[in-house]
Structure formats: C-alpha cells, structure tokens
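Only a single protein chain was left out; the remaining protein chains are all shown in position.
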Amino acid sequence: MHRRVLRYLAILIVTGFCATTAQALRPKDGRDTITEGHRIYDRACVWCHGTEGKGDGPSGWSIGRYAAPRPRDFTAESYKLRSTPSGELPTDQDLFRTITQGIPGFMPSYRSLNEQERWQVIAYLKSLNPAFEQEQPTPMVLPSPPLFPSGNGITNGRALYAKYECRTCHGDNGAGDGPESKAGHLRDAYNLPITATDLTDPSSFKNGATPHDLYRSIMTGLDGTPMPAYADQFAGQEEAAWDLVWYLQSLSGQPGR
Amino acid sequence: MKPILLTVTLCVMLGPSALLRAESPMSTLVGRITYPGPIESGQVVAVTRDSSFCGTTTAIHTVTVNAKTRGLQGAVVSIDDNTVPAADFPRRPLVLTNTRCAFSPRIVAGEVGQQLEIRNDDPVMHNTHISMGPRTFVNVAMIPASRPVEKPLKQPGIYLVQCDAHKFMRATMVAFTHPFFSVTDDTGAFQIAQLTPGEHLVTVWHDTLGTFQQRVTIPARGEVTITIEYPAHVDANKK
Partner (left out) sequence: MGRHRVPVRRNRVAIEREKDTDLRTHSIGATIVQTVAGLFVVISGTYDMSVQTAEAIPAFARKYALNCTTCHTAPPQLNTFGERFLENGYQLPGTEDGGITGKKNLGDLSLDDFAHYTGVRLRGNVLRAHNFKQQNPPGAESGTVQNKSELGFPEVFSLFTAGTLSKDMGFFAEMESNLEEGATGIERAFITFNNVGGENIANIRIGKLDPSAVFSFSTLRQQLEFIGESTNSSTDAVQRAGLFPLATAAKFYGLRDRSGTVISPYAPSLYNAVAETGVEVRGRPFGDWFMYQVGVLNGSNEGFGDSNKGKDFYGAIRLDYARSANFSASLSGFAYLGNSNATVFDGTRNVDANWNRYGAAAHLRYKMLDLHGMYTLDRITHAPTAALSNFDTTASGVTVALDAYVTNRTLLSLRYDNMDAGGDLTQRTSQTFAGMQIKHYLRSNVALYARHDLNLRRAEEGNAAARNLRHAVFVGIDISY
C-alpha cells in the first residue's frame, strides 16, 4: 500500500514537472513574445517571407520562379498545412509542426531554433494577420491510424482513389501526372501553375508522409491549391479513409500496413 | 407601477430593433436593372473533362440580358446605409448547386452568418473552391450523390467560386453584413424590403460590368418602383 502511494506520488511529480517544463518553454502571448519573435524572424525568415511577411523576401521569387509555390504571405493568405477544416486558419500546433518539420523542397526544418524561439516566431506570424484575433481555429478530429489495415485495405483504397478521382490530378499511378496536372490546368491562389504531388515520392510530401499526415491532408485539403478537403465525403465512414491512406503508402513503396 | 415596470423590461428585452420596427414605417424598393449594351451570345469554350456528361463545348455568358425587358441578370443590388438592424437568424441556407457542369445560381448573395449549402446534382465529381483574394473560404470535393456541404459565411466581400476539375465553371458569391440586398432575376428585377424612408445610396455590382451607385429617395410606407440603367462606361475593374 505504502509503495503504491509512493508510486502515484512519483508519477504525479514527474507529470507535474513535465507539464511545468512544457509550459515554461511556451512563452505567454503578449507584446514581449511578439517582439522577440520579430527579432528571430528578421534573422531567419525574412529572406523568403519578406520584411512585412508578405512572402516577397529577396529570395522568395527564386524558389518557385514563375510557378507555385511562393513563400507564404502571412498577412492575408490561407494556410495549406493545417489540422482545421478547409478555409480555417491553422492552429498554433499546426504552425509549430510546419516550422519544426519544414516543407520538403521549399522550406528547411527550423528545429535548430529552440522550442521557445519557435513559439515566439509563431506569436509574431499571427500578429501579422488580424484574422487570428477574430477566429478561433479548431482542429478536426484526426484519429490515430488503426493498428492493422482491414483485410482489403489496399484494394479498397484503390477503389476510393478511383471513386474520388484522385487520378485526375495525381495520375493513374500516383506519379503526379494526371490529365489536369499534365495539361497545366492546375493553379494556386495567385494563378501560378502548380503541379500535383507525386504520390510515389513521399520525401516530397509537403504535409508529411506518415499515415496520420496523409489522413490529415485528405481530410483538410491544402488551401490555396486545387487539392480539396474530403472530410465531408468521408463523414460517418472515416475508417474508409485509412484504406485510401494504405493505398497511397503502397504507391510509394513505404511499408504497407 | 407594475405595468410600467413591465413595459420597461419588455422594451429592454426586445431591444431598440423591436421598437424601431414597431415605430418606423417600412418601405420596399422594387426595381429593374437594365443594360443598354449589346446582348452577348456567350463565349464558347472547349470542355476537356467528363465530356460525355458535360458536353464537348460550353458557352460562358458573362453578361446576360433579357431580350424583352433589357433586364440584366445576376446584378447584385444593395443598400448599405439602411438604419434598420438586421433581422434575427436563422435565415434559410444559401444554396449553391453544381448542376450540368455549371454553378447554379451563377451569382449568389448572402448575409454573414448565413449557412452556405453546396450541392452536387451531377453524376461527375466536382470540387467547389471558394476564395476571396488569396484566402480560401472553402475547397471541398463533391463526388456524385454526396450529401450537401454546409459552411457559414464569415467575412463580407466578393468571393470567387471555381471548380478546379472543370475550369470553365465559375460563379460569384457576395456576402453582406446586412440583409438589404437582392440579386436580379432573369428579367433584371429585384426587390429590397424593410427600408427606412429617406434618401439611400443604391449600389449595383456586376461581376463583369463592375460597380456603380445611385441615390434613391424612399417614401414613407409602401413600395417604390424604379428602373436603373447600367451605364455603359462603368469600369469593370472597379469591383
């Protein structure tokens, strides 16, 4: 009995310590945090995202040149990489994930900024768009992947790939060479040509390549691009979305599940 | 004593809107927007996808004028300076349907807070991509026979409605912070109710022809009928 109490006490202390540490690393929102975030932004982010955060930094143009993507305009634009429904702003966690993981091909991972610095930058980014004060982005329910795919996971996924016309943009074999992509019809929010993601190359997935990432991309869509949200189509049958995820993973030679 | 208290309480509860509504005479503006310019036959574009259902070509009408009345269809008429507070919600959802590879209606107008309901009646997949400038309002996949997608309007302004899968599909959605607006029908007619008497500024907006404004005097009570001719010189970029 005594030992049990001690164990609980120990767990409580450790949990409490972790909680306070996590809390301590995330600075309180406020003027000081934003100012510090601005200072970091001016050293690390300004080159692509620009002095005013409009995505027009001195190096911004060369990234996409005459095609998408350009660096994010923090003052008005939508965010592609979110856990929130289409049209909503991202959560702070979403912004933290993007800064930490980077965007393959286009933005480096800034995990070299410590956690506190990343939160400070996020506070500054949010201060650039007044919409963050008016809206409260709420993440969608994004469950963990099931431990095992259903028996016909990949087959079902292939059927959904056809049913949801993923091939239109991503191509029959997922190589990003669907008819709309090949014809150059796809455009981003600035009417810049954009190509569909090559689903056979997970290292190029902007929103991440884990099953959870794929599920999130399918459900939320990538705002500012032609990739729509499928959450409403999967409503009530979310488990089917995992079959599509397994199929997408099978295209890339990643371990199927 | 008691009845007075009750009246005061009632007044406070109902708020100034109820009082205004009870006291002010309300008028309705009925009118027609006409367009003196030539009637376009529409630009014919090739359909590259789902041609078995959508057809091989489609005509895009940017300016639709009724041959009989010269009425301009799809103009959005609004009065922003009406002092009557907006009616309470819920209003009926605003419906935007993907039908026969086109958006119907092509011009929708709604009020902030109102639900937009997106439907797909077609046997082919569409994606309804609505945005204002660089900000996406919603971009949802609409597979055949899917249930409607609903989303409340949040920001006033002019939204572009597109289908990325069918590039020729275009529509416009206009959101207001008040209910004093109307979209002209196929004869060019519109109607705006609940207007206070006096002079009002009527704003007419058309997605191709642009914006112009005109002052209108609304009499106390009743209905006033006007015909407004769209000036040919309106700058299309002044949206």
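A and B label the chains in the order they appear, each numbered from 1.
Rule of thumb we're sticking to: a residue touches a chain if its C-beta (ideal position, glycine included) is under 8 Å from a C-beta of that chain, and two chains touch if they have at least 3 such contacts.
What you are looking at is a predicted structure, and each value in this text was computed from that prediction instead of being measured.
Peer 1: For the chain that does not appear here, which of the shown chains does it touch in the whole complex?
Peer 2: A
Peer 1: Taking the entire complex into account, which one of A:167, A:182 or A:212 touches the absent chain?
Peer 2: If we include the chain that is not displayed, A:182 is the one touching it.
Peer 1: With the full complex in mind, choose from A:61, A:96, A:132 or A:190 the residue touching the hidden chain.
Peer 2: A:61
Peer 1: Can you list where chain A touches the absent chain?
Peer 2: These residues touch the chain not displayed: 40, 42-48, 50-51, 54, 56-67, 102, 104-113, 175-177, 181-182, 195-196, 198, 203-204.
By our rule, only the chains that are shown with their structure count from here on.
Peer 1: As a quick test, compute the distance in whole Å between the mean CA positions of chain A and chain B.
Peer 2: Each chain's C-alpha centroid was found; their separation is 34 Å.
Peer 1: In their shared complex, at which residues does chain A touch chain B?
Peer 2: 73, 76-78, 85-87, 131, 135, 163-165, 168, 179-180, 183, 185-187, 189-190, 221, 223-224, 226-233, 235
Peer 1: Looking at the complex, which residues from chain B come into contact with chain A?
Peer 2: 48-49, 125, 127-131, 133-143, 146-147, 149, 151, 154, 164-165, 167
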